[in-house]
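Below: the structure, in structure tokens.
As you look at this complex, bear in mind that one protein chain is not there, while each of the others sits in place.
Read from first to last, the chains carry the letters A and B; within each, the first residue is number 1.
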Amino acid sequence: MGQDLFAIMTSNAEGGEGDAGNTGSWRVERPVINMALCTPAKKQKASCHLCWLYCPDGVISKDLEPEIIMEYCKGCGICAEECPTNAIEMVAESEFVEE
Amino acid sequence: MNVIDSGNVAAATAVKLAKADVIAAYPITPQTPLTEKLSQMIDEGEMDAEYVAVESEHSALAVCIGAASAGVRAFTATSANGLLYMSEQVHWAAGARLPLVMCVVNRGVGAPWTVWNDHQDSISQRDAGWIQIYVKDHQEIMDTTIKAFRLAEEVSIPVMVCYDGYYLSHTYMPYDVPEQEKVDQFLPPYHYKHTLTPEAPENLNSVTMPDTRKDIRGDAAPCYMDIRYNLHDEMIQSIEKFEAIDSAFQEIFERGGNPVVTPYRMDDAEHVVVAMGTLANQFKVVIDRIREESGIKVGVLAINLYRPFPIDYIIKALEGRKGVVVYEKALSYGNQGALFGDVKSALYPCEKRPVIQNHIIGLGGREIKTDTLYETLIASCRKADENSGITDTPNWVGLQTVEPTAAER
Partner (left out) sequence: MSSDIIEIRWHGRGGMGAITAAKLVAEGAFLSGYGGAIMAPTFGTERRGAPVHTSLKISKEKINDLSPIETPDIVVVLDHMIMSEVDVTAGLKPGGMVVLNTPKSLEKSKINGYRVAVAHVNEIALESGLRKGIVNTGIIGAFAKATGLVDIDVLSDCIEREFAGKRAKENAAAAKTTYERTQVEE
């Protein structure tokens, strides 16, 4: 169709990780999950998952032991704020740097 | 008093010194810090004004229109899509001949969404009947905003003071803050001859017929087209007024001059760059270097007053030059740069017309490297010298993911 020849340049972004590059580098603090306090990890059954629900970047998995993709996590801290059992702690990135 | 601060703070301070009574604005990047500063100064009692928080830019200007009609000095500010959302009231304010002042902190227009600088927002409003002034540094933001109130109030035409988003709004540079007493001396209190008052009720800007009608005294009342002619005619007269106001400003503050257009190294220039805003100042550095390194005699003409368009000034400055190169951050889509079209049209009646070229640059905050200006300007001067390869279509400088094709067709 003729339409395919037009509007060849528009501002569209597809869903998925990495459209804005390695956003994990923006982090000042990193979320660290204490599995001993995390509800699904503790009960070993699918439950809670509020961190997965609230993460604005969709980088937290809905597993019994949730995993966070550190390449893209911006360290906003919403997961730590939402976690009902305070299982997520925001730890300064400097703690993870090898001297 | 000399200070170092952002352009937005310079603008807010000017509005405070002008003793605006009503501020109504809606925040939008990069204008936001300007209105935040105003609301802070009002809250802290540093400024005696009413800050009306509104739900949109359309309402912001509507509040200012109401305030000015009620006889008080009003101010608003916006950027980009905010200005466009306000557009209906922008035209209204001009037609109603209300002497408002608005800072437009220039930003590119979405879609696609951008927060960065170009001139498309205010250029798109060039035909609204407002006076438009483009400034180049913080001192000009300060001084021009103060002058704008006097100009608007003397000619009863609203004024936009346009300054580059980020390049000025968020950049810190030194400027002088005038003393309040001197500003008071320069800017008399606001007076509006049709001030709304229960003692003398009037209808303002109700349906106005295509033809004249008899008013209550039996006199011929102005009709739509005549009122619009009057706006156009007085806009052109306001060029002289702006000169006179600048002279009055110079007497009190001992700075100013060349309020309409600012020439730089023009005396012996064979080629002239025409630009508006900070771009014109950046070109000073560029042409100093070109003159030193390649010997090309080139100057800069900054257009400060864009509406009304200073045709006589343009002719005087550019007739007989070999080449004119217009660099601009906006265009009339499907045609060419708006400023380019205006400059070309102004030069049409001249006997000795220069070769004229157009570059579109820096849209949506695309970085404008001084080296790029240097290279493209030298190339343009050479083209003009040889009078070859000149196109009437604009040259897009610095595209990254597409090649311009228009010139090749």
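The rule is simple: contacts are C-beta pairs under 8 Å (C-beta built on N, C-alpha and C of every residue); 3 or more make two chains touch, one makes a residue touch a chain.
Here the structure is a predicted model, which means the values were calculated and not measured.
Based on the whole complex, identify which of B:58, B:284, B:353 or B:383 touches the chain you can't see.
B:284
Which candidate, B:115, B:266 or B:296, sits in contact with the chain we can't see?
B:115
In the complete complex, the non-displayed chain touches which residues of chain A?
Counting only chain A, the missing chain is touched by 25-28, 74-76, 92-94, 97, 99.
Residue-wise, where is chain B in contact with the chain that is not depicted?
Touch with the absent chain occurs at residues 2, 4, 115-116, 166-168, 170-174, 278, 281-282, 284-285, 367-370.
Simple rule for what comes next: only the chains that are shown with their structure count from here on.
Indicate the whole-number Å distance between the mean C-alpha point of chain A and the mean C-alpha point of chain B.
Going by mean C-alpha positions, chain A sits 45 Å from chain B.
Which chain A residues qualify as touching chain B in the complex?
Spelled out, the residues of chain A in touch with chain B are 9-11.
In the complex of these two chains, what residues of chain B are touching chain A?
For this pair, the touching residues of chain B are 111-113, 401-402.
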